[in-house]
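Before we start, here is the structure in question, set down as structure tokens.
For this view, one protein chain was removed and the others were kept in their places.
Chain IDs A and B follow the sequence of writing; residue 1 opens each chain.
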Amino acid sequence: MTDQVISTDPEVNDAPQSGLASFWFYFSENKGAVVGLCFFVAICLIAVFADFVAPHAPNQQYRDFFLVPPVWQEGGSWQFILGTDAVGRDMLSRLIHGSRFSLFVGIIVVVGAVTVGVTIGLIVGYVGGALDTLVMRLMDIILAFPSLLLALVLVAVLGPSLTNAIIAIAIIQQPHYVRLTRAAVLGEREKDYVTAARLAGVGPIRLMFRTILPNCMAPLIVQAALSFSTAILDAAALGFLGMGAQPPTPEWGTMLAEAREFILRAWWVVTLPGLAILMTVLAINLMGDGLRDALDPKLKRS
Amino acid sequence: MFGFLLKRFGLLIPTFLGVTLAAFSFVRILPGDPVLLMAGERGVTPERHAQLLEQFGFDRPLYVQYFDYLFSALRGDLGQSLVTKRPVWDEFFTLFPATFELSICAIIFALVIGLPIGMLAAIKRGTWFDQSLMGAALVGYSMPIFWWGLLLIILFSGTLGWTPVSGRISLLYYFPNVTGLMLVDSLLSGQKGAFASAVSHLILPTIVLGTIPLAVIARQTRSAMLEVLNEDYVRTARAKGLSAKRVIGVHALRNAMIPVITTIGLQVGVLMAGAILTETIFSWPGIGKWLIDSISRRDYPSVQGGLLMIAVIIMFVNLVVDLLYGLINPRIRHKG
């Protein structure tokens, strides 16, 4: 209807924005995304400085203070702001230290899955042929299983621990990157700029990583945000099922599993770790939505 | 249509082979001796070890073992549970109706609430109404459902005392297992209050399992609807002087449903993963809980069989979704 008209007169045209500035313009337009980013940064800072922020050591048991309620409830004290758990450990300190595990899981899973997935996707998309078919079938098989179930089985095989949970989650996450990268490479491979680069004598490795890859970053970044939150959720679920981090690690999912039996007696030991998971995941998903809006011009609001 | 079906079916075969291979190798890629692994911490005598090795056929070449496994699986023989000694196939199908019932209720819950939410949000896009609905949907999408279940238990079972904490039906009722679906069986039994009891046991698990699909469906419906509302044919429909209800409910909705159906199909995997957590929280005697128990008891044939069956079910549902997709989207149907 209203055709976008590009001015030929450079003086009246808006100053062309740099990529980053335009990204920030669209990202910051999304209020939720900015809130999510702020919250995420705050969690990162808390995780980094957990030793200084936390009032107590996470595994320190205060034998005289079992299941002390939070400070605003009757019986609560300022010594344990968010109360204590069944063996007298400070909830706040455990939650603060727990952020380390969640972020750690997210980062390692994303870095691992992205590195492996993108590399495989690039190679497979670039080389094509039988290798392509074989790898993509394999990825289809991994995706045919529900992610949590596959992670559970992998952990059962490898033995329950946080490290193995991370490995399992990274394995089930990477097919998404293989698919995305491969699709992008197939789309870009035949484009003129790639042909031009090839004619200019650019080698295949450089062609893959320096020429093609930057042009398919947007969906990868959005997917990375998604994996980050999924990884945190899955790791917490594994912890909850006793297949992830093992007690007394103050991992949020593991804390929930330990707290289950007090569900009707001490609401705070159940509510708070879950709330921490929810808020963290929500913040990352808010950011992810903002990233998608800012990076994917197709989905930009009209 | 028939050609389409056949082609779609043909595509399943390599995936099925791959899935069986994955289920097969999961026990075999384990470092170390499968027999020792199955025996767990107890350990076995050397004689018993050799006997087991032969019993399970582990002394034969790998590919022979795989084909053996594949053809047994095709016949419905998934081996024997190490714990109960019953066939895995029977165990699975005794418990499957419980999970099926829960999943169906959850997906209906998600659709009945998610679709209207997505449509309303799309129609009122940009308003506070849209933003709060989509905010809620994102919270649902970010929800650790195992915690969500505990919260609901605290509120509805603990504080309010409205719903039971676990199980499928009150112990007061006993009736024969006809379909395995508690809602149906309780009605068939004709016992007073049995159906109500079954429903009250279902409510919380349904909400918990349905939350993420609900959020995904609402978000997907909204974005599909927004896209469709910008299409030329919606303008044509409006230019015909049709009511807004008809433009949205007939012309836009039908087209918006095409991507949404794909999303619904993808939720089956989410439901299966969610069932593991939901059933654990509510002590729901379905395959999710059975799998978790089998894993912790190192009952590998059960885990292996369950893994395979779930993958097959997901493949089957995706096939059905594809067919539905063809039914709703004439462009696919006529490609035949």
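By our rule, a contact is a pair of C-beta atoms (placed from the backbone, for glycine too) under 8 Å apart; a residue touches a chain by one contact, two chains touch by 3 or more.
Everything below uses one rule, namely that contacts and distances are computed from a predicted model.
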From "Tryptophan synthase alpha chain", "Peptide ABC transporter ATP-binding protein", "Protein-arginine kinase" or "NADH-quinone oxidoreductase subunit A", the hidden chain's UniProt protein name: "Peptide ABC transporter ATP-binding protein"
Residue touching the undisplayed chain, where the options are B:D77, B:D90, B:D130 or B:E231: B:E231
Touch with the omitted chain, as defined above, among B:S197, B:N255, B:T280 or B:S302: B:N255
Candidate in contact with the missing chain, chosen from B:L242, B:L266 or B:L319: B:L242
Where the missing chain touches chain B, by residue: 231-233, 235-244, 246, 251, 254-255, 328-331, 334
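Rule of thumb we're sticking to: only the chains that are shown with their structure count from here on.
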Interchain centroid distance [CA atoms averaged], chain A/chain B, Å: 24
In the complex with chain B, residue positions of chain A that touch it: 32, 137-138, 140-142, 144-150, 152-153, 156-157, 229, 233, 236-237, 240-243, 253, 256, 260, 263-264, 267, 270-271, 273-275, 277-278, 281-282, 284-286, 289, 299, 302
Of chain B, residues touching chain A in the complex: 14-15, 18-19, 21-22, 26, 29-30, 135, 138-139, 141-144, 146-148, 150-151, 153-154, 158, 223, 230, 269-270, 272-274, 276-277, 280, 291-292, 295-296, 298, 303, 307, 310-311, 314-315
